[in-house]
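One chain of protein is taken out of this complex; the other chains stay put.
So, chain A:
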Amino acid sequence: MTDDAPLLDVENLWVRFQTRTGVFDAVRGISFTLGRERLGIVGESGSGKSMTGRAVLRLIRPPGEIEADRLQIHGEDVLTASEKRMRQLRGGRVSMIMQDPKFSLNPVMTVGQQLVEALRAHEPVSRAEARKRALATLDEVAIRDPERVLNLYPHEVSGGMGQRIMIAMMLLPDPEILIADEPTSALDVSVQLQVLDIMDKLVRERGMGLMFISHDLNLVAKFCDRIVIMYAGRIVETCKASELRHARHPYTLGLLNSVPDLEHPRDRLEVLQRDPAWREAPSVSARQ
């Protein structure tokens, strides 16, 4: 593989669920690539953004089905990989940070045990070595007194700290791609930015690819290079984050205008008028 090949290459991805009333398409034929960049995926609930993130790691449970013309992680086909190989990929080359640290940390293991386990699952290192690296990573995510934190249980840490521990755990095996699915929506505004700053810094320093899934367009615009906007399982628009203000699709504009803004007060907020044509319009390709 040459190094300028995309880390993640997705073409015509579909996620389907068989239901009693027929087939429901959660993701309908989207294409995108992810290089060593920060890609934001934005949409409302039900737009298929989280499903896209999960499909990349083949984390869709039956009756859900994944189908794609191409789904490759660094040139390796995900669709045909064995379950054993997938376990190596998950966490090893591609890590995922979920929304709420309360549910994604194991409540009956100390933070240290979990960090060491995460690393040793992917690398043959001794416990002592793993512990040392866990300490170093905790330090990187700005956790004071990491020695003490290693011996704490998840319920003994705050939400913001829990999410930083998650980030540390996900970064320990040195993955190439980080998928962050609403990493801060369970956190307070004041901690949100701090956690994002840390994540952003680490991703840039290590030259990783970041897939940032969020419903908050403003947040994504601030932390990403490129933005993909999803509606009803399709990509309706893609643009550089710096050019978001020139976005043209009425859905994107609607999302932007519906956010109340302290600086620019309005009497009434704009309400999104949904056009059925958006649903039918073909997906825009976000390949680069």
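Rule of thumb we're sticking to: a contact is a pair of C-beta atoms (placed from the backbone, for glycine too) under 8 Å apart; a residue touches a chain by one contact, two chains touch by 3 or more; residues count from 1.
Everything below uses one rule, namely that contacts and distances are computed from a predicted model.
Visitor: Pick, from "Fumarate reductase subunit C", "Protein phosphatase CheZ", "Glutathione import ATP-binding protein GsiA" or "Spore coat associated protein JA (CotJA)", the protein name that UniProt gives for the chain of this complex that is not shown.
Guide: "Glutathione import ATP-binding protein GsiA"
Visitor: Which of these touches the unseen chain: A:V108, A:A128, A:V189 or A:A277?
Guide: A:V189
Visitor: Taking the full complex into account, find the residue in A:N106, A:S258 or A:Q288 that is in contact with the omitted chain.
Guide: Counting the whole complex, the residue in contact with the absent chain is A:S258.
Visitor: Given that one chain is not shown, which residue among A:I60, A:A81, A:V125 or A:L272 touches it?
Guide: A:L272
Visitor: May I ask which residue of A:R61, A:R144 or A:R245 touches the chain that does not appear here?
Guide: A:R245
Visitor: Where does chain A touch the missing chain, residue by residue?
Guide: Touching the chain left out of view, chain A contributes residues 44-45, 159, 188-193, 215-219, 221-222, 244-245, 254-272.
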